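This is the structure I want to talk about, given as structure tokens.
This part shows chain A:
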Amino acid sequence: MTAAASPLAGYNFAYLDEQTKRMIRRAILKAVAVPGYQVPFGSREMPLPYGWGTGGIQVTASIIGRDDVLKVIDQGADDTTNAVSIRQFFARTAGVATTEHTPDASIIQTRHRIPETPLSDDQILVYQVPIPEPLRWIEPRETETRKMHALAEYGVMHVKLYEDIARFGQINTSYNYPVLVNHRYLMAPSPIPKFDNPKMNRMRALQLFGAGREKRIYAVPPFTRVESLDFEDYPFEVQHWDHVCALCGAADSYLDEVITDDHGGRMFICSDSDYCAGRRERGHVGPQETVRFGSDAAE
Partner candidate 1 sequence: MTQPIISVEGLEKTFTLHVQGGAVLPVLKDVNLAVQPGECVVLHGPSGAGKSSLLRSMYANYLPQAGRILVRHRDRTVDLLKADPHVVLDIRRWTIGFVSQFLRAIPRVPTLDIVAEPLRARGIDDEAARTRAGELLDRLQIPERMWSLSPVTFSGGEQQRVNIARSFTAPFPVLLLDEPTAALDAENRARVVELIHQAKDRGAAIIGIFHDREVREAVADRYFTMEAYGAAA
Partner candidate 2 sequence: MTDTETTPPLLEVEDLTRLYGSRVGCQNVRFSLWPGEIVGIVGESGSGKTTLLNCLSASLEPTSGSVYYRDRLDRRLDLWRLSESERRMLMRTDWGIVHQNPRDGLRMDVSAGANIGERLMAVGARHYGDIRAEAGTWMRRVEIELDRIDDRPTSFSGGMQQRLQIARNLVSKPRLIFMDEPTGGLDVSVQARLLDLLRGLVTDLGLSAVVVTHDLAVTRLLAHRLMVMRRGEVVEHGLTDQVLDDPQHPYTQLLVSSILQT
């Protein structure tokens, strides 16, 4: 954990002005009141381009306080460029303490993963979302998708899943897998692997979603029902691996495949870097081995 420090002079706390934070908080309240419903908001120009997490940053900036502890992950890792930049951004503009240790964080901003460690009632998970509209692939018109949500006309989403099964023999969507929130709204969970979808269901923490370029905020309040769409005879399944984490031996976490050489060598390692580090600290050790091409890959 990095301790709090004085924020940069000349900037408002957490960069955004108070009126903007107020507007975003109002959008968040509305989103929490209608789980899964996309609330439009006045997305501001941020000091990083669209597509780099501006939505998530605006949500975090609007809820973060002096005593919060912030964790930022990108594809599960705290040490990638984007995670580091965003964490530093808040350290400098809000002067808040930051951490890589999931249980110590009060706010976790994430791109494309949910931490393996189960979250608690006093944590908030902020997702970075590229395309908030789950129906955009079939219906390019915003006017029409709004009507579809209003009238709960979601049959076409199952068409996509049907199509997958017809063409590939299984539902091929492996990330950004569509979910039904609170038995009502169809939601895009952001490009998290479907492996993470079950974690969203009745999660204890508040889940907030921000899409800066598309200017939408949505939310899943704690303990809300989140179901992944499927068919009775093709039920929702998560990914499996035939390997455990090479470093810590975890058999229950999402594994990244890391290419180690030019001869088909690779290692499977926990995507959640903090989870893996924690296990190793507690003495777990993985097989530490490189696997050759030809053995089974992730399903």
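We adopt the following convention: contacts are C-beta pairs under 8 Å (C-beta built on N, C-alpha and C of every residue); 3 or more make two chains touch, one makes a residue touch a chain; residues count from 1.
The candidates were selected such that all candidates are chains of the complex that A comes from, given by their letters.
Note that the structure is a prediction, hence the values are computed from the model and not measured.
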item	value
Direct contact with chain A in this complex, candidates 1 or 2	2
Residue ranges of chain A in contact with candidate 2 within the complex	138, 147, 150-151, 153-156, 158-160, 162-163, 165-167, 230-234
